[in-house]
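In what follows, a structure is listed as structure tokens, so that the remarks can point back to it.
Apart from one protein chain that is not included, each protein chain of the complex appears where it belongs.
Just so it is clear, A and B label the chains in written order, and each chain counts residues from 1 on its own.
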Amino acid sequence: MTKRKMFFRMIVASLMRRRSRMLVALLSIAIGATVLSGLVTIYYDVPRQMGAEFRNYGANMIFTAADKDFTLEDVNQGAAQISKSDIVGIAPYRYENVRINESPVVAAATDMEGAKAASPYWSVDGEWPSAPEQLLVGANVAESYRLKTGSYITVSYTPDLESAEDGEVVQDNFIDFEITGILDTGGSEEDYVYMSLEDMEKLTGEAGNIDVAELSISAQSDQLTAYMNKINSNVSTVNARLVKRVTASETTVLTKLQALVLLVTIVVLALTMICVATTMTAVVAERRKEIGLRKAIGASDGSIIKEFMGESMLLGFIGGVLGSVLGFIFAQEVSVNVFSSSISFKPLLVPITIIVSIAVTGLSSLMPVKSATEIDPALVLKGE
Amino acid sequence: MALLELKNIYKIYGELHALDNVSLKVEKGEWVSIMGPSGSGKSTMMNIIGCMDKPTKGEVLLDGVDISKENAKNLTAIRRDKIGLIFQQFHLVNYLTAVENVMLAQYYHSMPDEKEAMEALERVGLADRAKHLPSQLSGGEQQRVCVARALINYPEIILADEPTGNLDEANEAVVVDLFHKLHNEGTTLIVVTHDPEVAEVAQRTLVLRSGRLAKEVVNENFTGQIHFNE
Partner (left out) sequence: MFLRMIKGTLFRQWKKMLMIAFTIALGASLATAMLSVMLDVGDKVNQELKTYGANITVVPKEASVLNNLYDVEGEESSGAYLDENELGKIKTIFWAFNIDDYAPFINVKAQLSDGSDITVVGSWFNHHMELPTGEQLDAGITSMRSWWEIEDGNWLDEQSHEDADICMVGTVLAKKLGLKSGDSVTVKGSSSEKNLKVVGVFNAGGDEDEQIFAPLNTAQALADLDGCVDSIEVSALTTPDNELAEKAAKDPKSLTVSQYETWYCTAYVSSICYQIQEVITDSVASPVRQVANSEGAILEKTQLLMVLITILSLIGASLGICNLVTASVMERSSEIGLMKAIGAQNGSVSGLVLTEIFITALVGGVAGFFAGCGFAQIIGHTVFSSAINIRPMIIPIVAVLVVLVTLIGSIPAIRMLLRLSPAEVLHGR
């Protein structure tokens, strides 16, 4: 049998046959490692997850016309410059003056699904329009015309007078819409009525230009600025701008939140690691007699330190592996509970967790082992 | 030349003279008992011989080399190579089996060799208990494991501190038996005890009192034969 084999045989014997004590130590290391990997995972995932929450504030980029023509095609071309997975919603808007009961009202035509995604804060009493000839009415408009969900209303549009030939009598176009919902936002949106782009085309009789497109993009401000510059330089028909109110504030708040989680992580980690260290110290300290005995039968200080370090580092390794798994499960639970989305697995964190827990257990047992080896074996053995 | 020679050894703790001018020679192959009441300096002397302590003054010659001035690291090496220790409290590593405890001494000395360790356990009559943990062994069995561990590296001296102090009579006989066997094989034995029965079977008994060698009794009847026959 080689020396190395005996070395491992001893370590394994110590771990297996002193099961309850070793479990105590292992538990503590595993908790430490769980806290480490769990909190660090959360720390790295918070901006992404929270960023998604911040999309509640709605669009953070808007496209406007750079030259005269600005169609849906241009919007899509601009959006193609943005990574698909980052786009939360795109809502193109075309505004026209229409008439309801012969009074002027602004009608906005949009892609309902896009608007819903880009402006999640819109509160609709009733249903979003989903079929042709359905209308979403702003709360103020609904109130002034006493409009109710489920009722029908005629919306008329007067085609451009100047394009009409002399002497021609311009006829109003009109469509009967079903009102599916009343929109409440607390903002100017309440003064408009919303219909689909197709209905608007039918009502006005022309394809027309998009006035503005709102985009909600899940990205931090650096990335957003990069997207904006890319679009402005690559797509000549689109003028992209950031919604400062949303982007600047998001950066401020997210920075604070991440700082909070970072600081909490550091405090919790530091305290947990000290906890692991004291436990390891206690576990090693109670084996002073054994250290004395080993010295008495001729072990050098170096070989005793080597054995104990080997033992605690193996413990650290097992604890680290356990902790990586448990920490990921914990982070996953948190993510599912808080953000209802799963967390991205960071493979790099596994070796880091294992190395840190090996280092902490190793270092925290090094001290008591060293102090135990300095003691006279005769004193330790006489101790009882 | 004597295997072990103590020349005018003093060990002073503050006012207390634990050892006060003690001189002693032990020849190779000799069996010596050290007796004395508590506080007579037995343990101090044993620690000095066992390279676990250094005298305040005086020389300790082991194999002609003065070890009294060596540092702790060298003392450990000397202890490992030349001395086998047996304790009253047995002191086995409680999570290692009997054979592993014996191998531990080999491990620190040179190379662990399970076969050789098994042979050592066979010599002390414990071959069938080799795979048991100390907690599964009786006191006598534990002490025999210690004996096996002490002799595994063929030390110059086996130093036993109250080896029978925690044993009943039957087990005491077994251990003393083992000492006889070792003695017959030529091992040098130094046994610290306050049990006269154990002391008497040695070739020579030294009696310590208040740190001084008070009396030296040579066992005229020493035959090297086994006394405790049942």
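Here, a residue touches a chain if its C-beta (ideal position, glycine included) is under 8 Å from a C-beta of that chain, and two chains touch if they have at least 3 such contacts.
Keep in mind that what you see is a predicted model, and the values were worked out from it rather than measured.
Across the entire complex, the residue among A:93, A:122 or A:177 in touch with the chain not shown is A:122.
Listed residues A:207, A:226, A:274 or A:355: the one in touch with the omitted chain is A:274. Annotation: of A:80, A:207 or A:259, A:259 touches the absent chain (contact as defined above). Looking at chain A, the residues touching the absent chain are 21, 24-25, 27-28, 31-32, 34-35, 38-39, 42, 46, 49-50, 53-54, 56-58, 97, 104-106, 119-123, 140, 143-144, 184-188, 191, 241-249, 252-253, 256-257, 259-261, 263-264, 267-268, 271-272, 274-276, 278-279, 281-283, 286, 330, 333-334, 337-339, 384.
Just so we're on the same page, only the chains that are shown with their structure count from here on.
Of all residues in chain B, only 43, 47, 50, 52-53, 73, 76-77, 79-81, 85, 87, 89, 91-97, 100, 103-105, 107-109, 111-114, 133, 149, 153 touch chain A in the complex they form. Those residues of chain A lying in contact with chain B across their complex are 1-3, 5-7, 9-10, 13-14, 16-18, 289-290, 293-301, 303, 376-378, 381-382, 384.
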